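Excluded from the complex is one protein chain; the other protein chains are retained at their positions.
Up next is chain A:
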Amino acid sequence: MSVLVYTESEQGTYKKVAFEVASYARAIADQLGTSVTAISINAEDPSLLGTYGVTRVLNVKDSKLDTFNAKSYAHVINQAAAEEGSKIVIVSSSADSKYLAPLLAIELKAGYASNVVALPTNLSPFTVKRTAFTNKAFNETSISTSIKLVGLSNNSFGIKEQATEAEVVNYAPSIPDNGVHVESVDKVTDKVTIADADIVVSGGRGLKGPENWGLIEDLAEVLGAATACSKPVSDLGWRPHGEHVGQTGKPVAANLYIAVGISGAIQHLAGINASKVKLVINTDPEAPFFKAADYGVVGDAFEVVPALIEKLKAFKAQNA
């Protein structure tokens, strides 16, 4: 009855969230006095998962699963849970995991808690803390079903190494024909995604126009950060809506969120509330964002950002 964790990979390589959910699964397993089994799909080096406390890997290699498909993946994870007799199944909060989790919950007959931010506060009844009202609050949710499905919020637990010898077992589940077929994938491959980023640099209307977006990109580049934007910026078509952060856009739970020229509407603040440290650069000292920020610079983005980029470059050169 080990804890089962789905460790996502992309083109053979584990995503960062795979190591975080594995670390979380290990910590829950320690609370329960049990082991951790990972289900790994088409990853090249499953033994890597041992670094994060995984003791057993069900290693699936099947070209039918080369492209992510929620229904097929849910079916595979369900079979793995049955095989292991797992009563607790852990997934991440990536777009793919959020897609497959409700389908998996139905297959597992499991209650599902998404956006979970901490280890269970109670094991019986199984109770976890999750975010609600788009990060304006938390709620403690107890799951009453015999099997529990937990969706861990990205960057909420962190990656924790715990060297273990992982036994890798080849696993060949049945894969049903699925109803949704991928025609093409259009991914910006050379950029850090908001979901994976430790640092997010976000721009608002204070940038004055899409032609000035280079400032945001340059700052993001020096920090190895993802870029994002406020709602007006995506509504105006300066940036794609995939970069819109806020209540109706993406939530951001980064270690550092830098807001440039964003005044800080309540809907925007809700979306970034889960970020640990917030830095705001804005000309208006009365901008509401300063009340929510940890660090602030009152100044013109067109002067502050280029100067900050130079300072960061110098810092990096010194600390390389």
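Everything that follows uses one rule, which is that a residue touches a chain if its C-beta (ideal position, glycine included) is under 8 Å from a C-beta of that chain, and two chains touch if they have at least 3 such contacts; residues count from 1.
The definition used in the following text is that contacts and distances are computed from a predicted model.
Asks: Just by its UniProt name, which of "Electron transfer flavoprotein subunit beta", "Dihydroorotase", "Ion-translocating oxidoreductase complex subunit D" or "Branched-chain amino acid ABC transporter permease" is the chain not shown in this complex?
Replies: Missing chain, UniProt protein name: "Electron transfer flavoprotein subunit beta".
Asks: Out of A:L4, A:A70 or A:V201, which touches the unshown chain?
Replies: Looking across A:L4, A:A70 or A:V201, the contact with the absent chain belongs to A:A70.
Asks: Given that one chain is not shown, which residue among A:M1, A:L123, A:A172 or A:I266 touches it?
Replies: Touches the omitted chain: A:I266.
Asks: Considering the complete complex, identify which of A:Q11, A:S63, A:S124 or A:S144 is in touch with the unshown chain.
Replies: A:S144
Asks: Looking beyond the chains shown, say which of A:A22, A:I90 or A:A195 touches the absent one.
Replies: A:A195
Asks: Residues on chain A that touch the omitted chain in the whole complex?
Replies: Touch with the absent chain occurs at residues 68, 70-71, 74, 94-96, 98-103, 105-107, 110-115, 127, 129, 131-145, 179-189, 191, 193-196, 198-199, 223, 234-235, 241-242, 244, 247-249, 255-256, 266-267, 270, 273, 276-277, 279-280, 290-300, 303-304, 307-308, 311-312, 315, 319.
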